[in-house]
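Please find one structure pasted underneath; my questions will follow.
With one protein chain removed, the remaining protein chains of the complex are shown where they sit.
Here the chain labels run A and B in written order, and each chain numbers its own residues starting at 1.
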Amino acid sequence: MAAVTVSGSTSLGRRLGRVLRRRLLQVIPTLAGVSLVTFVLVRLLPGGPVQTLVGVRATPASIAAVSRQLGLSRPLIDQYISYLSQLGHGNLGYSFLTGTSVTSIVATHLVVTLELIALAVILALLAGIPLATLAAYRRSGWEDQVVRATTVATLGVPSFWLGILLITYLGLRLNWFPSGGNGSGFFGGLDHLFLPALTLALTFLAVVVRSLRASVSDILRTDHVDAARLKGISRLRVLSRHILRVASLPVVALVGLNMSYLLGTSVIVENVFALPGMGQQLVSAILQRDFLVVQGITLVFGLIVILISIAVDLVQAALDPRSAG
Amino acid sequence: MSVIDSEDQDQRSSPSPLLSLRDIQITVPGEPHLRSVVDDVGLDVFPGEIVGLVGESGSGKSTLCRLIVGLLHDEMRLTSGEVVLDGLPISVMSSYSLHRRRPAGVSMVFQDALSALNPVIRIGDQVMEALYPRRRPGRSAGRAAVVDLLERCGLADARNRLGAYPAELSGGERQRVVVAMAMATAPKLLVADEPTSALDVSTQAQILSLLLNLASESGLSVLLVSHDYSVVQQICTRVAVMYAGKIVEVGTTEDVLRFPGHPYTARLIESLPSIKHRYHRLPVIPGRPPNLADQLPSCPFYSRCSYGAVPACTDEPIPRRTISASHWSSCVLSADELRSKEQIVMRQAAAEDAPRPLTMTAEGAADGSAGDAGDL
Partner (left out) sequence: MTATGASGNVARTRLLTLSRARPVRRVGPNVVLVIGLALLALMLIACFGAPLFAHYGPTQLDQVAVLQPPSSRHWFGTDQYGRDVFSRTLYAGRVDFLIGTVLVGVALVVGTSIGVISAWRGGLIDGLVQRLVDIGFAFPFLVLVISIVGLRGPGLSSLFLAVSFVAWIFYARLVRSEVIVLKSANYMLAARTSGFSAARVLIRHLLPNVVNQVLLYATSDFVYAVLLGASVSYLGLGVQPPTPEWGAMVQEGQNFVITQWWIAFFPGLAIVIMGLAFAMIGDSLADKWRSSGGR
């Protein structure tokens, strides 16, 4: 089906290099800000971590003792500098309860979260692209109205409620999928990931369909689609090569824009399904007042968002030869 | 409706038209309060000739183009009439079955080459796709065919540009690629919808001469659509003028230019800027172009016509008035009436314009008449 490709003169590598360099430079102040915010978060909050750590019945003496022990009584600047140097060495702190380093906690649990999000995005696109294309082709037809109405109706669906419903009916009643935890091996893991990913995908689906419907609608009406029809190529080919291929750009942008939302909602979903990802670790650390873990995981979430946005820019640059970078 | 165009059949080498439009009416079914986009249009294009179609935006000329190539917008429908290309009634065919044939009957060149090309696919591949819509050719044979076609369309250094993306080309180069894509299907008729409107004047001339060459080389017929009469005048032998969905005048380019038979055409030609004349006031057609929601009488130009209305102007329908063998217009005024009224209008304009407009031309006519507008 593929046409014979003709060799090109545009260098993909050069384009990517330009975009990467520009984004890395842009990102440095944001990274600094992110580290500062997480630092400030823990130390300057009224009520402070020591208070919550030691408990309500703490005496000023014990508070002071703990503060000194944790190095929290030093001047803030000192603390920030040592914090930064620790970060430079990859030291994110330690858990009070288990003593494990935050870095290793992140390392073990990050994968699950990323898998969850990746699967959710795939599911959302698998369902969303056909729906959006259908609605765009049959603009103002009943298909379009139905799709739009559904999009409208699902704005307020809570992820936790949806997750519980899916567990109940697909997991427990019908026993199609396991209802929680993490499976072993590739298929076991996938099995356990499916319902949480589905939940996440469904909360995100309305946005996908709404946005893509508009994009595909616009693309359908461009001259190059007409020009493609004039060539006498098959309708399927017109769809895949000239419509969807061009629509891939707004799809990538859409995923990038929503990554923050997806990461946030994944925290909830992981808790509903007892999925051992970063979100679950974060919540249990919060409940146990393990503040260094909280700080570390929050920082990592920030880093992930930044990294993913750079990755999205790179993918866009790769797909779109017009991006000068 | 009698087809006046076939009266000049004896002037053509082949007796029957390549493209024949009869009683075309295009409406928007979903919006019944709007007038017809195209109303009672008939036109012929003969093999090997270049015909111009002139009209402002909203005149329906682009819709007519889309009808001819089978890409009418979903919202519109051909409610009556038919399009016959080389004996084949194409208005009832689906666009896929129309265009999958090789050689194709008809192809189209778009106004904005940048939007007519897929931005994420290399131009070599896009032309290749037009040449070989289904089967895959051998690699080197395919490349050679693409290069050959692009060179024929005047793209410089075609061999090395195959891997370029549309955004990397200049406007003129892009338009050449679009022409190449259209020619790749070996059409008998090429519809060019404002192919030069997005280009600067010198590039315009290059593209127009490209079209002329292609037509004379391969016996291709061209329907050149533009809002600018001077573009049409450069390469078209015959021209049709459209207004508000109707054709108001058809004739040879020269005839229509020198002796416009319809007030609208006269105004159109008069408003062409000329290097030779310097006006104190640019001639403008009063009023505004009608949009689809306006209800118009049988002569759509009635409300903007400065030649003075006669009761016959609202007759239903306006009959076609033959001016000469190949020239007709749909104005009730006779040629003489028109000309005398034109003098009156000129004098009025001149009187209002004190001091009188200066004419820098050495050749006669100090009345700034429309006849000298063909300077470009």
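Basically, contacts are C-beta pairs under 8 Å (C-beta built on N, C-alpha and C of every residue); 3 or more make two chains touch, one makes a residue touch a chain.
These numbers were taken from a predicted model, which means no experiment stands behind them.
Participant: From the list B:36, B:95 or B:111, pick the residue that touches the absent chain.
Facilitator: Checking the options B:36, B:95 or B:111, the one contacting the hidden chain is B:111.
Participant: Pick out which of A:37, A:84, A:107 or A:126 touches the chain that's been left out of the picture.
Facilitator: If we include the chain that is not displayed, A:37 is the one touching it.
Participant: List the subunit A residues touching the unshown chain?
Facilitator: Residues 29-30, 33-34, 37, 41-42, 45-47, 49, 52, 140, 145, 152-162, 164-165, 167-168, 172-173, 211, 214-215, 218-219, 221-224, 226, 246-250, 253-254, 260-265, 267-268, 271, 282-283, 285-287, 289, 291, 294-295, 297-298, 301-302, 305-306, 320 of subunit A touch the chain absent from view.
We take it that only the chains that are shown with their structure count from here on.
Participant: Counting in whole Å, what is the centre-to-centre distance of subunit A and subunit B, each centre being its mean C-alpha position?
Facilitator: The answer is 53 Å.
Participant: Which residues of subunit A touch subunit B once you look at their complex with the stated criterion?
Facilitator: 3-10, 222-224, 226-235, 241-242, 245-246, 249, 319-322
Participant: Spell out the residues on subunit B that touch subunit A in their complex, using ranges where they run on.
Facilitator: My answer: residues 69, 71, 95-96, 99-102, 104, 107-108, 110, 112, 115-122, 124-125, 128-130, 132-134, 136-137, 139, 142-143, 146, 160, 162-165, 167-168, 178, 181-182, 184-185.
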